[in-house]
Structure formats: C-alpha cells, structure tokens
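Apart from one protein chain that is not included, each protein chain of the complex appears where it belongs.
Per-chain residue numbering starts at 1, and chain names A, B and C are given in the order in which the chains are listed.
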C-alpha cells in the first residue's frame, strides 16, 4: 500500500456541473450525518475509496462481525441542478502532514471531475445545550456570501474565532490557491454530543442550495433520541447549579465527559 | 539500517498449506501468550527477524544481562493439517505510519510463503475481573463465520464496538484488499492484567482449528499466579464498594492503575 | 502542494543593505506584535507567502467571514539606513523537523536578498505580572554585544536559562553555521498574556537600531486594555494570597489558565 491509495470502483464517470460536498467526522458529527444522509437518500453511487497511512491503524466491525479498514469514500449523487461529488469517511487524518496531503488529493480528484464549487459541512460548537437551527458560514471568496445568505446561511465577523481546523477548513484554504470557490457551512451544536438535530438544520440549507427534496425522517428519529439525552443532561446541569452554584468550571467539565 | 530491516535466518523454506498466525503484544497480552506458547510447544523454527525505526528505540535485557534489540520474529511450526507461519514480537509499531508499513510487510512475507488464511490473536477488554472463557471473532470475509463457530468462536453484532486497533485489526483490513481471508480471534479479558487464563481459552480454539494437542501446563501455572492477584484485587474492590458506594468512576480508575 | 510552498508576490526586488527581522507568534506574542506593527507603520510591501505541511491544518476567519490558510509572509520595509526584510506569520511549525526546514528556507531567502544581519524578536517569560521595559539580548556572535548594549539591550549570563526554543532561537543557531550575525531581542513579559506593553519597549530598541520614528499609538491602546486586565488579575492574586497563603503552586496555575 502506498502512503495514500485510491481505489477506483467506477471508471469514466461524467458529472454535470458538479459541486463537491465534504462531510467528514468532526464537531457533533454534523457534517458527517448530513453527507451520509444525502448519499443514502439520493441513491448515490460509490466511485472510489481512499486508504492511507494517515488514517488510524484500525478496522471497524459491522453487524455481521465483518471488519472494514478505515477509509474515505467518494460518491456521486445526481440532482436536477448539479451532480454532487460527495466525500464521506470514517476518520480524518491523524497527522498534520496527512491532512494537507489528503486534502490536496481530494481537490485533485474534484478538479478531475470538473468541480468549480465546494461546500464543506461541519458543526460549530456553542458550548450550550440549547438547540439552535442556525447555520454559520465561512467562505474562501466573499463573492459567495450574498448567495449563501439567500439560502439562510448566517455570517458573523471573525467566527469561528479559533479558525476552522481539519479538512473542513483546510479545503477552503487550499482550494483558494487553486481559484476554486468554497464555503464551509456549520450547524450550531453543543459540541458535547452527536447532533442529528443540527444536521437537520444544515440539511435544510443544502436542500435549498440544490433545490431538492430530502426526507429527513431517519435524522428526525435519531434527533428525538438525542433530545431525551439532552433533556436529562439539562436536568443534571440544573441540579448541579443548585448544589455547586459558584463552580462554573466544574460544571462545564462534567458535561464534557458525556461528549 | 533501513526503515524496516528483514534478516533471513533460514532460506528456501517450503510450507505445506500454510496458515499465518499473529500474536503481538496487546490487550491482556492474550495473543502474544498464545502465539509464543505455540512456538515453544511445537518446536518451531525461526526463519526471520524484523527490526524497524517504527519500534521503540530500546533493548530488552535477559537473564544473562544480555541485551536484545526490540524486534518481531517469524517462526514455522509444522502440524499435520497446516504449517503455521507465526509472527511474535516485543512491540507493535509506535507510529501510525509504521503500523501500515509493517503490516504490509508481514503480508508480503506471508504471501511469499503461499499463505491463504490468517488468524490474528488478541484480547477483548471487558472491564470486568470475572473470568470468561469466551473467544470473540471478527472476520474480513463472512464466509469464515460458520467454520469458526464450529470451533467455538462466538460472534456479536458490531463487537468490538470501537473497532480493532493495531496489527490485529489492520492485518484483516489490509489482507481484504489482497483477497486473503483473515479472522481476528479475541480472548475475553479484563483489560487490566496480563491474562494467561484467557490465553488458555483461546489456545483451546486454536487447537481445534489445527487439530493439534497442545500442553497448556506452562500457561496453567502462570494462570494460577494471576488468579491469586485477581482474587486480591476483587477483595480490594469489594472493600472499596463498601466505603465508596457512590463513586463508580473512582473505583474503575483504581483498577486501571493496576493494569 | 509541496511540503513547503513559496508563492512569490513580487519579483525582482532589490534591497539596500538589508536586515532580516523575524516576528512570529511566541511568548506574549511580543515579537509578532512588534514585527506586524513595523510592517503596518512603514507601509511595507508583501513580497512572498509561505505555506507548509508543517503549519497546523487550519484556516483563520476574518471580519468578512473570509478564510485564510495559515501561512508565513515576508514584507519589505524601506528605511533610510537599511531595508528591512520582515517575516511575520500566523503560526510557527508544529513539528520539530518543520522548524528546521522552515528556518533553513527563511535563511535561504534572506541570503538571496543579501541579508547580513538578523534580528529575531520574542518575549522572555518572567512569571511576574509586574511590568518591566527591559529588553534582553542573546547573540550568535559576541561581536554584536557592545553595539546592542548602546541601543539599550541588556545581557545576562546564561539567560534565558532554558535556551531559546522555536524559530527565534533556531535562526540564530542555523545562521551561525552560515556565518551570518544574528541577535535575538526579547521583551520581558509575564508569559501569561499577550503583551503590547512589552512590545512597545522592544519597539523602542528597534527604532534606535534603525534610527526610525515609529508611531506606537495603536500598541499604546492595546496596552491600556491589557493593563486593566493585569490590574484585575493582580487583585485576584492578592485575594488568593490572603485565602491560600501556603499553596503557591495552585496560585501560579490559576494565572496560567488566563494566558
């Protein structure tokens, strides 16, 4: 195996006005949930798999006790307006160098298919358990801002304050150097839990961008389960506020253990 | 020395219907104990040594105060049904990249000897000090499941839930890409202690697979020593449960310190 | 993208008796504040950008929600006595190897422009919240010491005791091997906070070295804001000294969390 190994499943794929969508694991797994949901609901076709020394040395085990080497995958989803080239995966790179090399490869492939627009999907951690359906945007070219506002994306000065770390951010930076317009769309989420509700909010924005109708049923179910957990967490939080009213740090830390 | 250095001890080795068995250090050292026991009891012959930049920069010191550079080794054990190519070693890779490179090399060598089946041996951490003689399996091809069930291996949906990390898992993932059938066999073990008792349980399964008779005497002795330690640990645990009945986390942590 | 990518913005730049000034993020961000202030106040011209696998995989987000890939930049500032080649940046290397490779590149570029003198700017952590306007120096050639003392730089035996870590130090070490004289100028600073006041003190030394007049207005404003924070911190510290008079370690740690 080479440092990065691309296994083509489907050759000679032609894409119509393609847009590249990236949903890898990250804050609240919001981006991953949305991209995987798109792939499922739009009957996407897998075109390639990516294996790499930069992913953890690990296999995942499925319901048949069958193992699967950690990988990233690209799918094609056909929609009226655009064909979507979707990147999903089990993990992001575990090394700094790998992040750069993998993102450069993703862009090489995207360009090979003629991609001229990229959306990376992620979560923006608020530290609050209160739900918000806001979707925050950041762009590598301000020419995108007005268009995205029309789809309901909000923009805030210097936010996220700590920048955007990992593939979601790096792809914007690297695609700028290649003159490809790209935006990062982030569902607001606590940062402590996998967040299918935030994923639903982000999915609504995506549906508007691509002018498609997506069944959010499966995400809705998972969201309801999570709501119960959140409700219980809030209870715990309030009890703690009663007994530990002057120890904010301890309270925050407790929540973090659940994440 | 190159990044990975293979030193051949024995050239022109021919193997009869060989199976590759891997027992490197890991959870409870179950896999390592079993593979080393096989090598000893079956009068195995060492055929090569592997040194690498990816192992810790360390020597081990033996009973004669003689030092030995950290290494992995391959042995050949002859049995009626199959010749066994066994990989044992002092350490696994200390880097992600090294895990991939070393496992790729192990497979190169296994293929060179005509291996068409691989068993990687390990431990599955239960977090409980209660003994279980169960052996859990995961496969890179479900065609193996029925056969292994006959030997007493059990399979559980999505278990291990966190996947299988390190050479035991990675070899299944990488051999899948080479169309070699492989299974990971895991003895259930607390995860806190070296576990010769779990190794005995796993050895029984191996004996059935290869239709061989293995003296478990040496493992039995070490198992008895460990049982005494476990008994004492349980006592401590019960005392703690008495005095610290509502602090489960603390209790778990204490046990972890002994591991 | 290569491991390190240099993007030239301006070709055929000729420099008059150039001096290389380096102000990257570090202790109290003193060096970064000073170098960025120079670049701004002297209407510097950007001549190149440096991107690298060795920087964190991250973009920063500006006031227009536009992302910028983490980078280092070189500017040219024209002064009567010397042209200044200034290196500023968002981050230093995240890897040991990257530190060496990037510093070697910085020196290659500096030599290309004919640089024969280097000043690296930084902060020297005192662990005290008391302000000091001292600027400590270290040199890679003692021939520089007398000259720098005239500009108000002080020198202390074996200080900093722990050596100088990162680009500020490494550039002195590496330029010595190339026979380029270099000094590291460090503003004294607590080590807990971004310190524009220490930056002002260091800027005064720089102004004398280059015989230039620099408006410190913008730094002054930021310094005043920080003074308020420091005043509040000292209050907290005194309260803690009252209630926790024998737990010095805890007190130090608390301060560290604010940094």
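Basically, a contact is a pair of C-beta atoms (placed from the backbone, for glycine too) under 8 Å apart; a residue touches a chain by one contact, two chains touch by 3 or more.
Quantities reported herein were computed from a predicted structural model and do not represent experimental measurements.
Shown chains touched by the missing chain in the whole complex: B, C. Of the options C:16, C:96 or C:128, the residue whose C-beta touches the omitted chain is C:96. The missing chain, though absent from the display, is touched by one residue of C:142, C:179 or C:238; that residue is C:142. One of B:56, B:114, B:127 or B:162 touches the chain omitted from the figure, and that residue is B:56. Taking the complete complex into account, C:157 is the one of C:63, C:157 or C:213 that touches the chain left out.
Taking the whole complex into account, chain B touches the unshown chain at residues 1, 3, 7, 51, 53-70, 94-95. Contact between chain C and the unshown chain involves residues 93, 96-97, 99-101, 103-104, 137-142, 145, 155-161, 163-167, 169-170, 172-174, 176-177, 184.
Operating definition for what follows: only the chains that are shown with their structure count from here on.
Matching CA atoms, the turn from chain A to chain C amounts to 90°, rounded to the nearest 5. Taking the mean of the C-alpha atoms as each chain's centre, chain B and chain C sit 51 Å apart.
The geometric centre of chain A is 36 Å away from that of chain B, both derived from CA atoms. Residues of chain A in contact with two or more other chains: none.
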